[in-house]
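The other protein chains are all here in position, but one chain of the complex has been omitted.
On to subunit A.
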Amino acid sequence: MPTVSKGDGMRGLAVFISDIRNCKSKEAEVKRINKELANIRSKFKGDKALDGYSKKKYVCKLLFIFLLGHDIDFGHMEAVNLLSSNKYTEKQIGYLFISVLVNSNSDLIRLINNAIKNDLASRNPTFMNLALHCIANVGSREMAEAQKQICFLTWICSCFQGVVTAATSLITTLAQKSPDDFKTSVCLAVARLSRIVTSASLDLQDYTYYFVAAPWLSVKLLRLLQCYPPPEDAALRSRLTECLETILNKAQEPPKSKKVQHSNAKNAVLFEAIALIIHHDSEPNLLVRACNQLGHFLQHRETNLRYLALESMCTLASSEFSHEAVKTHIETVINALKTERDVSVRQRAVDLLYAMCDRSNSKQIVAEMLSYLETADYSIREEIVLKVAILAEKYAVDYTWYVDTILNLIRIAGDYVSEEVWYRVIQIVINQDDVQGYAAKTVFEALQAPACHENLVKVGGYILGEFGNLIAGDPRSSPLVQFNLLHSKFHLCSVPTRALLLSAYIKFINLFPEVKGTIQDVLRSDSQLRNADVELQQRAVEYLRLSCIASTDILVSKNSAKRASSPSLGFNDALNLNSTPSSGASLLVDVFTDLSNPAPTEGSDEHFTRFVCKNNGVIYENQLLQIGLKSEYRQNLGRIYVFYGNKTSTQFLSFSTSVTSNDLLTPQLNVQVKPVDPLIEAGAQLQQILNIECVSDFSEAPVLNIQFRYGGTLQNITVKLPVMLNKFFQPTEMTSQDFFQRWKQLGAPQQEVQKIFKAKNQMDTDVAKAKLLGFGVALLDGVDPNPANFVGAGIIHTKTTQVGCLLRLEPNTQAQMYRLTLRTSKESVSQRLCELLSEQF
């Protein structure tokens, strides 16, 4: 055990420390410490006032116990008491205890502050010293202001080196906070710096550290100069430049000592000077020299220097003057990346590669970073992934390379690819048409690897769902193959990925009708329909239903985010939330349940009449088949969606339909029938679209013929298609003045048709209103002096002409009769409309 010969021994303390060190186990140590703590506690609480020496000894012991790692919850008061002692050693121990153990939140701060104030006020410099130390290390706000001023003045007129060093630190911190106040310090700093740098080795003896003149002060002055922009005064600027050049020159000279301390000190000044040069960013000559110097260091023997060189070069790379110079070292940096054993140095190399990347070397750098990623430390992978993604996107000349890079990223470090990265790649693929096919192909190939990362499945699922059709031509990537590939990964994925895959499947159904059956089987399986996760179950159910009843057109309009939504059909749409309700009082066809209204059987015309004022409903039903309709009309065009529902548990085979019109009707009305599947599964529904064009006004109706084979027997059904003239009505609003004017204009006998008839149903105003609106006219209020009468106007659109129509319906509730007057510019139109409308009441 070394003997302590200097100063006051405090032998008790030495004994205590030896005891602790001799303890054989942790428990023994704790026991000894507790014994001592109890002893000290009793001494502090005791009646006898402790003398200064004992107090000092005990406080010191407490400090030691604290340093061992145990908490001290008493003794602070005694330490503060020591502060007010007159003896230097006691004060010293008191201050030491305070600075180690007390932080600024303690209650004793006020007492401590008082003690410090007293010491500062005392004339005794040593006491002032201790007090200042405490302030500096513990940091009380009140003392700060006074220090600022004192310090600055001292600095300006001091030639005492040590003080200057200390003061410079303070000035630097203050200059960072309020640079304008300390502008004059720049000039002084440059002066002092040049004195140091150009000094002969005999000056500044005391402050020469291993043959380097005052390294700490030089570094501090250079730091201070970094708080300010390059000096405006030309003389000052040139002096500074001279300084920096001298420093750079010194770096080239042979070393004066073999010791590492010498080179460390010398290089410390050099690095700080380079930092200043980079900060100023104004002298291209200096920047290039700095870059070259750093380039040398990149291959230095010492790891520390290589590390620092890489770090400094990072900042250098962002300056426009030196960017090119930095790029010349790319091979060295890449080599460092591959061969350095120290992970922190490799990390610096990655940062530098990222900083020096631009269009000319992006491919090379990204390739290197990717190969590094394969063996990189796990803690830094996420950062590297992000860097590679950013570089790939920023400098991608053609997007195929970008797609390749990101897919590689996912393959190598899939876990660390955050969501933003793969969202971005999908965003880019969707917006760049020319890369879509390539992306689909690459993703398809990547998915064939036996073990794919889940992120790859997500990206692959999305891209194949959107653009799988681009590669479907090749038999190796036919739709079925694509689907099987995706589905093979299905069970390995987490819930969000599975949800994404289900969406991809419905997109497949849209793109490739031939795999519809296979996919439907998958959706129909219990594992989907009864899946524990609500999201998956909902998607499976809805997609299955959607695939069964919808035609490709609907799916296209609903699924694709790119295309504008087609006019809504008003039935329960699971995906499109912007459905506009159908006009008037028409019924909605409920896709999932049967209608409650009894449907007419074959041959009856009743259904036909029902459809005059409404567009949707069931038009026919028997034991086997239910036919529903949804129609929409615009001007002289119309479209009817016919739904054939198989009510049985047997398939309908050889299903075919046709629409026939008699000779009169054929030129007046064009009906185009879209082809339909010859097979309707049991319980399934088939949809057919009929496009209608009204060429001229007509009074007949086309007939829909249906034929199919059910269980061996051939079925034949005919239904009158409810297409009437009023379907092509466009309601027209007008003022009463206009109305009467036109009414008079249409006064010719053939233009008017009037009918008086008995009301068939109960006379109800609202029902009548609804019927008139359903008929297609606009109801005009305030035209007829009698409020009970109805007045309407509209235009019949045909391909050849447009016929304006005015009507007036006068109910006579007492007699339960109506008088209907119709005036149009064409007799046949008036006739037909009157006929149609009168049947409704």
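General observations
The definition used in the following text is that a contact is a pair of C-beta atoms (placed from the backbone, for glycine too) under 8 Å apart; a residue touches a chain by one contact, two chains touch by 3 or more; residues count from 1.
Assume contacts and distances are computed from a predicted model.
Choosing from "MAGE domain-containing protein", "Ubiquitin-related modifier 1", "Calcium and integrin binding family member 3" or "AP complex subunit sigma", the protein name stored in UniProt for the chain missing from the display reads "AP complex subunit sigma".
In the complete complex, the residue from A:V345, A:V429 or A:A540 that touches the missing chain is A:V345.
Note on the undisplayed chain: of the listed residues A:I17, A:A355 or A:M734, the one touching it is A:I17.
Across A:N113, A:N264, A:N622 or A:N670, the residue that sits in touch with the chain not pictured is A:N264. On the side of subunit A, touch with the chain left out of the figure occurs at residues 1-2, 4, 6-8, 14, 17, 21, 60, 63-64, 67, 69, 71, 86-89, 92-93, 96, 100, 103-105, 124-126, 129, 133, 136-139, 160-162, 165-166, 169, 173, 206-207, 209, 214-217, 219-220, 223, 226, 261, 264-265, 267-269, 271-272, 275, 303-304, 306-308, 341-342, 344-345, 347.
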